[in-house]
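Left out: one protein chain. Kept in place: all the others.
So, chain A:
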Amino acid sequence: MMFDRIKEKLEILADAAKYDVSCSSSGSKRSNKNKGLGNSDGMGICHSYTEDGRCVSLLKILLTNHCIFDCAYCVTRRSNDIKRAAFKVQEVVDLTINFYRRNYIEGLFLSSGIFKDADFTMERLIQVAKKLRLEENFNGYIHLKSIPGASDELMHEAGLYADRLSVNIEIPTVSGLKKLAPEKDHADFIKPMEKVKNEIIQYNSEKKLIKSTPKYAPAGQSTQMIVGATGESDREIMLSANHYYKNYNMKRVYYSGYVPIRNDPRLPSLGSQVPMLRENRLYQTDWLMRFYGFEVNELLNPQFPNLDVEVDPKLSWALRNPQHFPVDINRAEKETLLRIPGVGLKSVSKILNARKYRKLNYDHLKAIGVALNRAKYFIICDSRGWETKDLGSAKIKSLILRNSVGKFRKEYSSQLSLF
């Protein structure tokens, strides 16, 4: 290996890939057979964390940052004056294997700028994955980008070697995409997504009949949306996310706060803040939809098109819907428990277990890990008194805000003081 040259390429092509949020390495089962290298047992591992707090699980790089497109939001757009580089297929294979053997990573996340055309690029990505699987007997995690516009045949082949495939739709609305990436067609993003979805459905039904059906993208598909680059409301973003979850069986939709990279009249100016709080609230909403049984419309609707910055979306929902409370901790169904602010999935599971043995009171709930500072206004349990009495929603909110600290608090309190 030519280490100096590789080092330079790695710096350029890792730097260009870092705005892709996904680093998940979970959800795939690929067990080590015949003394190969690597084993994926379904659990993801974060091998390190960057100073911005993100997980480093995969070697996340572009094959090249040469690109024929000129999308306004993208660092590798062709009109941007930056250093360009390209890895050879074998170089990516060697890097992956050597990092994996040292336990630095769970596998490879390979994306690319589009050089020549979609199929030519996709073919190269597949070559890397194929080499890793067939020549190196590698069972680690491989995440490949589906290149918008790639042919069905190539998407079929990609899924045979990759654990996960993803297309980033980037801009949540079709009109936003037209504005920022006029050369790209929305349909090109959907095409590979559709193909992969259908392949997975077909694979799953064949797998039931014939056990030896080869794996096809066992960790499913994901996508990513940039938040705060165009003027979408939270409702529009989450409706769009919901659409991809429901219609394309997405495993994950990622939300990426727009990091200003250039001055362009179509985009937030350089130096404007990354909307991290908003991103955080969107992820909370995403979780409520996927694990807590909430519908988008309950959390965001024409009356409430944007999430409350001051409190989390579940609390915000509960304050708007006092008719559902109080909930009896010792009797309520699981679905109802999940809707109590300050009670998460783990607490719910502990409550369901523990209440079989005795009636639970505040002390028990606190020991179990319930956030009572929020929950106490919404529950009754085996302690006397129900905290809300005749408090209204506004009063409860102010009490909770006064008696708690939030990691984003200082950002919005200064914003509010302007009015």
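Miscellaneous remarks
What we mean here is this: a contact is a pair of C-beta atoms (placed from the backbone, for glycine too) under 8 Å apart; a residue touches a chain by one contact, two chains touch by 3 or more; residues count from 1.
Please note the rule applied: contacts and distances are computed from a predicted model.
When the unshown chain is looked up in UniProt, the name that turns up among "Amino acid/amide ABC transporter membrane protein 2 (HAAT family)", "Iron(III) transport system ATP-binding protein", "Phosphate:Na+ symporter" or "Probable DNA metabolism protein" is "Probable DNA metabolism protein". The chain omitted from view is touched by exactly one of A:H47, A:H156, A:H243 or A:R262, namely A:H47. Listed residues A:Y73, A:F99 or A:F325: the one in touch with the omitted chain is A:F99. Not every partner is drawn; the one left out touches chain A at residues 1, 3, 6-7, 10-12, 14-15, 17-19, 31-32, 35-39, 41, 45-56, 59-60, 95, 98-99, 101-104, 137, 257, 259-260, 274, 276, 350, 353-354, 356-358, 360, 364, 367-368.
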